[in-house]
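A protein chain is absent from this complex, but the other protein chains hold their places.
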Amino acid sequence: MHIDIDEIAKDFATSTALHPVSLAIPSGALVALLGPSGSGKTTLLRILAGLEFPSSGRVLLNGQDATGLSVQDRRAGFVFQSYALFRHMTVFDNIAYGLRARPRASRPPKAEIDRRVTRLLDLIQLPQIAARYPSQLSGGQRQRVALARALAIEPRMLLLDEPFGALDAKVRKELRQGLRDIHDETGLTTVFVTHDQDEAMELADLVVVMSMGRVEQIGRPTDIRSRPATDFVRDFVNS
Amino acid sequence: MSDATSATIARAPQPRARFRNATEETPLARAVLIALAVGGLLLLIFAPLAVVFAEALAEGWGAAVASLGNRDARSAIQLTLLITALAVPLNAAFGIAAAWLITKFDFRGKAFLITLIDLPFSVSPVVAGLCIILLFGANSLIGGWLVAHGLPIVFAIPGIVLATVFVTFPFVARELIPVMIEQGRAEEEAALTLGASGWRIFLTVTLPNIRWALLYGTLLCTARAMGEFGAVAVVSGKIRGQTATMPITIEMLYNEYLSVAAFSMAALLTAFALLTLLLKTMLEIRHADQLAATRRH
Partner (left out) sequence: MLSKPLIQRTAMPGLGLSAGITLTMLSIVVLLPIGALLLQGAQFGLANIWDTVHRERVWAALFLSFRLAFLAALFNLVFGVLLAWVLVRYRFPGRRILDAAVDVPFALPTAVAGIALTALYAPNGALGSLAAQIGWKIAYTQWGIFLALVFVGLPFVTRTVQPVIEEIETEVEEASATLGATRFHTIRHVILPMLTPAALTGFALSLARAVGEYGSVIFIAGNIPLRTEIAPLLIVIQLEEFNYDAAGAIGIAMLVISFSMLLAINLIQIFTRRRIGHV
């Protein structure tokens, strides 16, 4: 699914998080929103998910206006920085949650839910942890469970907020490749937010550098490295 | 929404009210929940409070004030103040000692000790009174000896104090323990290395750190102590002018259909309870950082 962000702006009560921002994300791309904290990248991601609504502008999904579409109807797989796993549910129940939450008419039968959860556990290479609770998992395992939970609803796009932020350096490197593999296998249009330029450059097809609520540059990692469009990009990428 | 209509309004600033935050209930659900909460508290809390004052003033201010001025009423007020003045400091002393013991030392059976301190919470006040009668009553071993030596406990002031301390037992300790655990032992240990004596450490290091929590616990303890009914009803013998506290006097007056007198005394206790709540709320707002975490709201 291709995503078009058309002149999206977001004002909060006392500040402006996003000046009008436009961005076209081709179907199947893996895109990084890169910038320091306060650059508006997380706000943009949350607007894509339907967790926040823009003050003006439109979000188009496959060319259809989705600006007013509720978060439930938007079907964006979202991975939170803190993972936000349901700690009173087993890993299995966490992953099955979105399927079970569907209205009866579109809810898959129990056997189908079991099958899908098992398949997702295989996909994240943790088939043995279905019965555990989130408190019994390592940070890296939690991240992958959050990813599987987001994938279970058969999302139209995958959105990740600092997916590696809470992990130590070694696990971070491993899981980067994990995300790349999952993206390639599912073919989902994927947008992730990061403040780590190595992460963005290594993982993404397309990097969007943001600062102070504006897009500074959009380009392939090599372009951004070799031809920074602004002083900010040059400083940020070389720091 | 069709594409055609959305395209025409695309550039206009969109009213935010159209989009509901994912973590909020619908305005209707909110309104219903707020109405239920307000309605429930009106029926259960505010209406009874209003009734106390309305009934007290049913025959005007004069009658209400006069009913508090007679000899039995004055004796009840004095007795309640005396009991509170004895029970609360005893309880505060116990609370400080228990909190010091539990938070400054490591010993086996600590959890069990805390359970024992909490025990009075789950004992009916009437059963508490019963226990005190069985231990100190005139026909018990200890009680008989004490009566023979001119120190009756049951049906006398010491028994009322004892009953009051029983029902308020955990109040101060419960407030102090979490605060003192949070603050740790480092400051006291530092003072110790600087050569301060035990009392000096307590007065100059510990006490300033726990003073608001101590005040908070003491406040709750005072409110409960002034109002205790069940345990005191059992051990006091309800002797008018001698062992009848304010709550006991309220019961007597009410049973004699002296409504204005009963509710006037009730209004006095209610006014004190409301004052307590006001002070408590102020403590929660102004000194939240120095109270137990569950009190910070």
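Letters A and B mark the chains in the order given here, with residues in each chain numbered from 1 onward.
Throughout what follows, a residue touches a chain if its C-beta (ideal position, glycine included) is under 8 Å from a C-beta of that chain, and two chains touch if they have at least 3 such contacts.
This one's a predicted model, so the numbers in the text were calculated from it and none came from an experiment.
Just to verify: which one of A:I153, A:I224 or A:V237 makes contact with the chain not shown?
Of all options in A:I153, A:I224 or A:V237, contact with the hidden chain holds for A:I153.
Considering the whole complex rather than only what is displayed, give the residues of subunit B touching the chain that is not shown.
Within subunit B, the residues touching the omitted chain are 22-26, 29-30, 33-34, 36-38, 40-41, 43-49, 51-52, 55, 90, 93-94, 97-98, 100-101, 104-108, 113, 116-117, 119-128, 130-135, 137, 139-140, 162, 165-166, 169, 185, 188-189, 192, 197-198, 201-202, 220, 223-224, 226-230, 233-234, 246-248, 250-251, 254, 259, 262-263, 266, 269-270, 273-274, 276-278, 280-281, 293-294, 296-297.
Touching the absent chain: which residues on subunit A qualify?
Within subunit A, the residues touching the omitted chain are 49-51, 71-78, 80-82, 84-89, 97-98, 101-102, 133-136, 149-150, 152-153.
Everything that follows uses one rule, which is that only the chains that are shown with their structure count from here on.
Distance-wise, how many Å sit between the C-alpha centres of subunit A and subunit B, to the nearest whole number?
50
What does subunit A use to touch subunit B in their complex?
6-7, 50-51, 53-58, 64-65, 67-68, 70-72
Which subunit B residues qualify as touching subunit A in the complex?
Subunit B residues touching subunit A: 1, 3, 6-7, 10-14, 16, 18-20, 22.
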